[in-house]
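Apart from one protein chain that is not included, each protein chain of the complex appears where it belongs.
Chain naming follows the written order as A and B, and within any one chain the residues start at number 1.
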Amino acid sequence: MQQTNKLNGQLNNYLGEYTDNHSLPSPFYTNPDVFSMEMATVFQQRWFYAACVADIPEAGSYYSFNLYNNSVFIIKDDDGKIRAFHNTCCHRGSKLCDEGTGDLAKIVCPYHQWTYELDGRLLYAPKMGADFDPSKYRLTEIALENVGGLIFICFSDNPPDSIQEVKKIISPYLDVYKIENTKVAAQSDLVEHTNWKLVMENNRECDHCNSNHPELMVPLYDAGFGAGLDDVNSNVCDSNDEFVQLYQTKRKEWEELNLKYEPIDFPNDLWLRVARLPLAHNAVSHTTDGKLGCQKLLAPFKKPETSSLSLWTHPNSWHHFMCDHIVTFKVMPLANNQTLVRTKWLVDKDAEEGKDYDLKHLMNCWIQTNDQDRRLVERNYQGICSNAYKPGPYSPGEMFVDNFVSWYVRQIKDLNT
Amino acid sequence: MQQTNKLNGQLNNYLGEYTDNHSLPSPFYTNPDVFSMEMATVFQQRWFYAACVADIPEAGSYYSFNLYNNSVFIIKDDDGKIRAFHNTCCHRGSKLCDEGTGDLAKIVCPYHQWTYELDGRLLYAPKMGADFDPSKYRLTEIALENVGGLIFICFSDNPPDSIQEVKKIISPYLDVYKIENTKVAAQSDLVEHTNWKLVMENNRECDHCNSNHPELMVPLYDAGFGAGLDDVNSNVCDSNDEFVQLYQTKRKEWEELNLKYEPIDFPNDLWLRVARLPLAHNAVSHTTDGKLGCQKLLAPFKKPETSSLSLWTHPNSWHHFMCDHIVTFKVMPLANNQTLVRTKWLVDKDAEEGKDYDLKHLMNCWIQTNDQDRRLVERNYQGICSNAYKPGPYSPGEMFVDNFVSWYVRQIKDLNT
Partner (left out) sequence: MQQTNKLNGQLNNYLGEYTDNHSLPSPFYTNPDVFSMEMATVFQQRWFYAACVADIPEAGSYYSFNLYNNSVFIIKDDDGKIRAFHNTCCHRGSKLCDEGTGDLAKIVCPYHQWTYELDGRLLYAPKMGADFDPSKYRLTEIALENVGGLIFICFSDNPPDSIQEVKKIISPYLDVYKIENTKVAAQSDLVEHTNWKLVMENNRECDHCNSNHPELMVPLYDAGFGAGLDDVNSNVCDSNDEFVQLYQTKRKEWEELNLKYEPIDFPNDLWLRVARLPLAHNAVSHTTDGKLGCQKLLAPFKKPETSSLSLWTHPNSWHHFMCDHIVTFKVMPLANNQTLVRTKWLVDKDAEEGKDYDLKHLMNCWIQTNDQDRRLVERNYQGICSNAYKPGPYSPGEMFVDNFVSWYVRQIKDLNT
């Protein structure tokens, strides 16, 4: 499926038109050959976010999804080890698991019943005759790391070491939330008619938030997700000093709760940002009224608390951890002009729908916000298709957009030489 | 977006297979790379019909549409000047105006509120910091000419001079209709699964009319739109002499009304044809009963009159002016096998729906005719896709098809050397 060669010498020309702190030249968004190249590089040779441990609660639980041409399933094996496999049978290539989630004792191909252990070994292949040796076949495994309950995978046989450093940094922030004790309360899929990088760029700044996200801004300060924590302007505080004062107060609370809060912004070329941020208006959750989305609180909390922990990773995810629920976002490129955004809402696994949480109330803030973002990034794509499009300059508030774009450019350069 | 190079040396081979007075070799209709080449040449370096002044009645009125990858908007600025812009923000490229019509005081990008004057100058860009100089940015303007109320644009920085000659020829025919005093009563969009040139070829002959357009033929003579005015056969006149006699009578009426009527057929490589033609059966309009579509008459008329003025332009429009309403057609290529035909019905701007005109009666003739033509040109495309297709000879009545095709071939040759 690799079509990198179709780009011929063009890629260097496109890269030559890129200027620091500006959006990308149009072929990076609109050219199908660039997209194929990305699938063979960024999404082949780099780690990306795939799932969370709540997707596969038991031994035999699997979660299957597509990334471009690859169908993948993540499964908990009989020893409790989490593994990822390419979802294709060794016989005639049929897809093994249906998309979505399910439970299996063995992995049985529905076509001709080739039967695999949960660790990928071929156990039995009917009708293949006496000479057939099942031990010569096993499912193709994919590199996987569980980072505090978030599962990252890499298709490469030589995945980058960066995952270990990312794990070391992130785990202390996430472990206390015990994602393994949550369940997926709801999921929403949006197919957006835009390039995947525009979805990411949109996520990496909140300059657009005040004018476009009324529901989201209820529990947020003006700076949205804290771009420039040290220089934040609040729509509820009269002065910067007031926010700084609030932040100082909250730090003490967080220390008492043993919650890590130090902001980390994509250090040393690493592909993560983490920030704990006070919520505005005494909100205790990302809901349209700022009230709890789920009455059962998550592991670290005995009572409602007014902050959220946010995690952003390149190339394709972001996550918000409140005291009562977690919202997790995965971006999956489908084509140069089509992108799937999958959102999941996690709550305590013992919480009961109708009693502890109401799905509409729990989901509404991000259902609205996602749809507003969809319209923004679709317009953005439409405008970029114009012959008159020229890369424009980023604002100071778009510094993390620039971080994403320049990270992307570095990967493209590294992986195409 | 220019993909001309994908054609490599093929284009000359394709052109080599073209024979005078025959339809084009199949790649001109079916090959996506030929289509991309056309978008980078004919629809980039040549004038095409875009809109009419009734689309933008006031200062701040805009009309936005797509042509292939380009989104464009046409707007009347504060000084009443009509301008066309590429619909893409200088910041991150977002589309500015929604498709369709609307009214604006300033042009404000919905993404991050970059704010432009109606003449395209950037007035204000929030959050860009103190060093940012808005005067360095302005929207990309597109060459535009108002030709008697019909608006033509050209994407090129060096648009051809031909527009001035076309303007000089057409304006005297059109000015008397005062399109600025009309309004768009209705619009219909048809997405046709065919190549845009087959839509144009179909429009440039009426040999197919008697067998396919019963509604349209009610007010028309056999020769349809007057191919070979001097040699017309009428379905209402017993002899050619009778039509000639009628034509002589009508000429005197037209002279008294100060209506220009001399036929002009694509002179000197120019891309226009104009003809004033008597209607048949004493019809006063292109309606299915030949009666007025709108009781309020257009500027030059005090009472109903039995003729229509028709204008045809390469590469993408035709227009019919009756005494009571105007019908205007724009062809917009979407892909090698997909074309949008947009039809608008204009009436006096003070005419009232329900009182002066009934939309169904006003539109029915062309709604039926357009759909009949859609089926013809879709079949035409389907047949041309066959390996057995060979370009066939045009009839004498298809002389303006040949004119369009040979004009097209000349542009392709000029613009690819």
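A few points about this structure:
The working rule: a contact is a pair of C-beta atoms (placed from the backbone, for glycine too) under 8 Å apart; a residue touches a chain by one contact, two chains touch by 3 or more.
All values derive from a computational prediction rather than experimental measurement.
Of the listed positions A:92, A:168 or A:410, the one in contact with the omitted chain in the full complex is A:92. Among the residues B:162, B:181 or B:212, only B:212 touches the chain that is left out of the figure.
Interface note for the absent chain: among A:113, A:164, A:249 or A:282, the touching residue is A:113.
Although one chain is not drawn, its touching partners on chain A can still be listed: residues 1, 44, 69-71, 86-96, 110-113, 126-129, 132, 137, 140, 155.
Within chain B, the residues in touch with the undisplayed chain are 23, 26, 30, 201, 207-208, 211-212, 376, 379-380, 382-393, 395-397.
By our rule, only the chains that are shown with their structure count from here on.
The distance from the centre of chain A to the centre of chain B, with each centre set as the mean of the Cα atoms, comes to 48 Å.
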